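Complex shown without one protein chain; remaining protein chains in place.
Showing subunit A:
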Amino acid sequence: MNQLILQQGLSKELAHFPHILEFAHKKNNTIQLNSFSSNVADCICLYYILEGKFTWIIDSQEHTLYPGDFAMVLPGQCIGGQSSIMNIGALFWIKISTEDNGRLLLGKWSGLTKKEKVSVNQILLINKEQHVLKLKEAHALMHSLQAELQNEEVGFYTRANQLLDELFVLISRQFIRQNNSRRDFPQTFLKLEHALRQDLAHQWTVEEMATLIGMGTTAFTEKAKNYSGFSPLNYLINIRIAEATKLLKRNEVNITDIALNTGFYSSQHFSTTFKKLTGYTPTEFRKNKTTDQ
């Protein structure tokens, strides 16, 4: 029986890994009531199915998972078995704590660069409604991770964290592959536009935008320019000013907040950029509304 459940605080194997809250390789042979009741996650929960068929409700959506399927639940999302039971079968799961109240998914343990962490973060958040992926590559990876945690051979600390990084990179790439056919640029660009609008206050870089849709920076810039008529950053400024225009007309939010919410460094920066394009300062624009002569 190669069944294993490690829990932070109880299992000495996790003593070196404060960020791993739980690691399990479980074979479930019987159906028990309330064996998997629905609860809201306060960490990242990742599941990989080895055998059997599992029917789960993730964020009130029903999913049926088969071997090779991988499920991701982020902090704040809800997961549980249908009728609160864990089906018969075998699976891996791992629970990983986040930092900064769930805003930073990959903590200090990760060896990814700062930029890479930001990108992985964005990709996971943007695709968080998707929950389930085909990710056969995770199979070998989870086994290796189990071996590292159990055997504690030389270099196990670094190796285990590298495997976690690898897992997150795999998940991110798979999201991008599944969601971008690499055929339909308009569709892909529209998805990017949605992502930008969701977080206009973020100081987006071209590199981040390109990564989000799985393109290199140079190819993305050229394609975006050709398709939209704007460089990626100018396109973004365009959305920012359009959004700011809307907020100015609504008269509910003060100008400094509008500036910061729409991604300008300051109300001064907003004012200058806005006036350069429209001829009005934000204050004048708000006073004049639209129908004056």
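Structural remarks
Everything below uses one rule, namely that contacts are C-beta pairs under 8 Å (C-beta built on N, C-alpha and C of every residue); 3 or more make two chains touch, one makes a residue touch a chain; residues count from 1.
Please note the rule applied: contacts and distances are computed from a predicted model.
Per the UniProt record, the absent chain's protein name among "Gluconokinase", "Cell division protein FtsX", "Protein nirF" or "Transketolase, central region:Transketolase-like" is "Gluconokinase".
Residue A:S181 is the one among A:S181, A:N254 or A:T272 that touches the chain not shown. From the options A:E22, A:D59, A:E137 or A:E243, the residue with contact to the chain not on display is A:E243. Listed here are the subunit A residues that touch the chain not shown: 181-185, 188-190, 193, 215, 219, 223, 227-230, 234, 238-239, 241-243, 245-246, 249-250, 276-280, 284, 289-293.
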